[in-house]
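Contents: one structure, followed by commentary.
Just one protein chain is left out here, and the rest sit where they should.
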Amino acid sequence: MHSRRHIKEALKYFEKLTDREHAIFEAGISLGAIFHQLVGMPVKLEKIRELESALSNAFSSQPFRVRTEIRINAERIRRGLTEPYDYGVINPESLDVEVVVEYGYARVKARLKWIDELGYPLMYVEEVTIRGI
Amino acid sequence: MHSRRHIKEALKYFEKLTDREHAIFEAGISLGAIFHQLVGMPVKLEKIRELESALSNAFSSQPFRVRTEIRINAERIRRGLTEPYDYGVINPESLDVEVVVEYGYARVKARLKWIDELGYPLMYVEEVTIRGI
Amino acid sequence: MHSRRHIKEALKYFEKLTDREHAIFEAGISLGAIFHQLVGMPVKLEKIRELESALSNAFSSQPFRVRTEIRINAERIRRGLTEPYDYGVINPESLDVEVVVEYGYARVKARLKWIDELGYPLMYVEEVTIRGI
Partner (left out) sequence: MHSRRHIKEALKYFEKLTDREHAIFEAGISLGAIFHQLVGMPVKLEKIRELESALSNAFSSQPFRVRTEIRINAERIRRGLTEPYDYGVINPESLDVEVVVEYGYARVKARLKWIDELGYPLMYVEEVTIRGI
């Protein structure tokens, strides 16, 4: 039976939320944070796997994140680059992020992904499960 | 009766969520975004009101935000500054943010605030209301 | 006669540089800072003048900046936006920044601007003048 929650001193701030809602809230924070911290960051295209891994680990350190996978689409950065400016910066089109957050009994899997049809980096919830019951 | 929702093409990404959960998710995104975009930004201390107002307007442009109030505590930036470095950058201690998000029938008021007791910039939900019913 | 310099305790870190070089170095810092702090920031298109003014003031608070003008090109943000996502985030294409830095006897005017021919947000020095002599 899983019960990962805020420390006692912080619980009073979250009385309005069920575990499920709390996990959804944290998943939203996570995606907003990743987008706004990373857009604009330079990328060395041939070292992109290493950067994805390090950033995924860095953001997974925030509370209640059990998995964070940040992928950066090199093709969507590379477009239109000119020598010797053969590098790029992370843009909204290039980010594909999956986070799994657990709070109390709830587990939420959320996603940040550029949706061509919308012309927009959408943040949404892919799955919510309640565990241990 | 209020009904502010994603466009038709995007609705399929949100089938897992009730309006209430959706508004909670968006409030989380909003606070994560504001924190990670703004920390590190320089502040001219005597023009802080103008900066708060412009940033509040900028972030309120994201979908479903009906109010965004970003306050920057000059005192918590000013500490320990030396001439001629008489300016500061926004740090986690200095931000106090209130967002109100509406999605469908739900309205969520959320907060980002440094809590001295926790030594942490806490993001939490202050109020959830369901409208129009 | 103008003589704006670092405080005594900091001067030892800058012995390698003439005033002219020092001002050029600070101008570079300024443009790098502005680009990487601002890319990704949401913009309310109808309040863009207010945001430009507040950000210009904020960044002009860094030492030795005598003028900072940040312009955001709404047209280059607006492209391809869909309702209700009728807002945008600052991208490299949309920034046009002019900074004037003075250090000691030197004055440098530098620019950050998207150059279509290069497909790149170029940072360069427009003018260097030595004053008071």
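Per-chain residue numbering starts at 1, and chain names A, B and C are given in the order in which the chains are listed.
One rule holds for everything that comes next: a contact is a pair of C-beta atoms (placed from the backbone, for glycine too) under 8 Å apart; a residue touches a chain by one contact, two chains touch by 3 or more.
Keep in mind it's a predicted model, so treat the numbers as computed, not measured.
The hidden chain makes contact, of the residues A:Leu55, A:Ala110 or A:Val125, with A:Leu55. In the complete complex, the hidden chain is touched by one of A:Val43, A:Ala106 or A:Val125, namely A:Val43. Listed by residue number, the positions of chain A touching the unshown chain are 4, 6-7, 33, 37, 40-45, 47, 50-51, 53-55, 57-63, 82-85, 87.
Residue positions on chain C in contact with the hidden chain: 7, 9-10, 13-14, 16-17, 20-21, 24-37, 110, 115, 117-118, 122-128, in rising order.
Across the interface with the omitted chain, chain B contributes residues 35-36, 38-41, 80-82, 85, 89, 91-92, 118-120.
Just so we're on the same page, only the chains that are shown with their structure count from here on.
Mean C-alpha positions place chain A and chain B at a centre distance of 18 Å. A straight line joining the Cα centres of chain A and chain C is 30 Å long. Among all residues of chain B, those that touch two or more other chains are 7, 33, 37.
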